[in-house]
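Just one protein chain is left out here, and the rest sit where they should.
On to chain A.
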Amino acid sequence: MTGDTHYDLEILAELAEGLLDAATALQVREHLAVCDPCGESLADLAAVREVLSATPTPAMPMGVALRIDRALAAEAESFRGGGVGLVEAPAWDDIMRDAPWERTSLPEPELEPVTRLGVVGDDGTVIPAKRRKAARRPRWAMPVAAAGVLAAVVGGTVVTSGVLSAPGAERPAPTAPAVIAAGQGYKLTDSNWNYTEQELSGSLLDYIGPAQIVDAKDMSAGVKLEQCVQQVSAKVGKSPFAVDQGLYNGQDANIMVFWQNQKKNSVRVHVVGLQCENLRKPALASWN
């Protein structure tokens, strides 16, 4: 195979992996010695390995890690037949949550079976994670706080799940009815979280669910935000159910979350800047 004919990439890749029989390998090598295009192809193949090995792989996002911890806690719970010895009273709120007569009075989606995470003290008591103050926190505060919560959950999966779902343990925040301003129709929060592209395509409940609920009336830019929400709503054809004030890749941003398919917990996310400009192509994410 000389002259105008060349070996295809697959043969060259097999040569590089030592998969060719000796005779064929020799033939290809002889050709490579005189054929520049095939040499280039071989270099392209080497580059694939190089590019793949140099592609950074991100760490597991906090939201996914928490989700897995919850799933394993639930697994431990069912395995142990309901957290015997840890829960003083049955978690009636959780047990009856799906009862048909309970349904009508429940505001969704705040009543997802997501317990507000707390920190388990040395004596086994649960200290609920603190509500954040309305004042803007330093930007590093959230990851640190979240890491603390995660460590507690990882260290004591069973304990946290058992105790936290008990009605005796104080379960603040997300289950409390959201403060919804008249005519606003959505929950406005101020997580101040710096969202990444990846987080915005994952589950947003972990970020927005526990965030501080704020009232647009208390904000200097409240009217402007309200107008922006209306503007985006008009484009989408419906109102968002959650709007979170945070950042996107370091830039101030409002994250507007619209139901795409509520049964499947799928949501559509619009990320707009302070001037109501789109910062990111609207895309789907989940809410579970």
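The working rule: a residue touches a chain if its C-beta (ideal position, glycine included) is under 8 Å from a C-beta of that chain, and two chains touch if they have at least 3 such contacts; residues count from 1.
The criterion applied here is as follows: contacts and distances are computed from a predicted model.
Look at the chain that isn't drawn here: its UniProt entry, checked against "RNA polymerase sigma factor SigM", "Chemotaxis protein CheA", "ATP synthase subunit b" or "Branched-chain amino acid ABC transporter permease", names it "RNA polymerase sigma factor SigM". Of the candidate positions A:D69, A:D190 or A:E226, contact with the hidden chain is made by A:D69.
Not every partner is drawn; the one left out touches chain A at residues 8-10, 12-14, 16-19, 41, 43-45, 47-61, 64-65, 67-69, 71-72, 75-76, 154-159, 197-198, 201-203, 280-281, 285-286.
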